[in-house]
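For this view, one protein chain was removed and the others were kept in their places.
This part shows chain A:
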C-alpha cells in the first residue's frame, strides 16, 4: 500500500513549540489546511476537540492519536508532530504527551485502502518497538520510512 497519498514531509513537524493541547491541534490542522486537505480548519479542530472531550486519545507512553471523521475532510490524511515540551493531554496514564499522530478521515471514504492504512497504523502503535522507533526518529524521512514499512508489511498477529 502507498502511504505517500496520506502523508508527506510537509505534514510532519518534529520541532513543535506549543504549550498546550489546543495549540498543538491548531498547528497540525494548519498543516492540513496548507495542503488543502480540509475544507474548514475551524470545523476540523472542533471535531477533533469534540472527540477528545468524549475520551482522551492519549493512550499512554507520551503519545496521542487525535482524530476526526468529518465532512470537512477532503482527503484522508495523517499529520505528525513532535513537541519540544510535553503537553497535558489528560492521557490514560496521566503522563504528558510529546508525540502526536493526527488522523483526518472523510465522512464517506470512497475506497477502503486509506482506512486500511490508518487501521494498520493504529494497531501497530501498540507495539513497543515500533512506537519507540517512531517517537525517537530524528528526521522526517525516518518517520516516513517507518510508516511505509508498517503498512507495507502485514502486521504479525
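Remarks
By definition in this document, a residue touches a chain if its C-beta (ideal position, glycine included) is under 8 Å from a C-beta of that chain, and two chains touch if they have at least 3 such contacts; residues count from 1.
Keep in mind that, in the parts below, contacts and distances are computed from a predicted model.
Its record in UniProt calls the unshown chain "Fructose PTS transporter subunit IIB", which is the match among "YCII-related domain-containing protein", "Linoleoyl-CoA desaturase", "Ring-1,2-phenylacetyl-CoA epoxidase subunit PaaC" or "Fructose PTS transporter subunit IIB".
Interface with the hidden chain, as seen from chain A, comprises residues 51, 54-57, 59-60, 65, 67-69, 92-93, 103, 105, 109, 112, 115-116, 118-120, 122-127, 155, 157.
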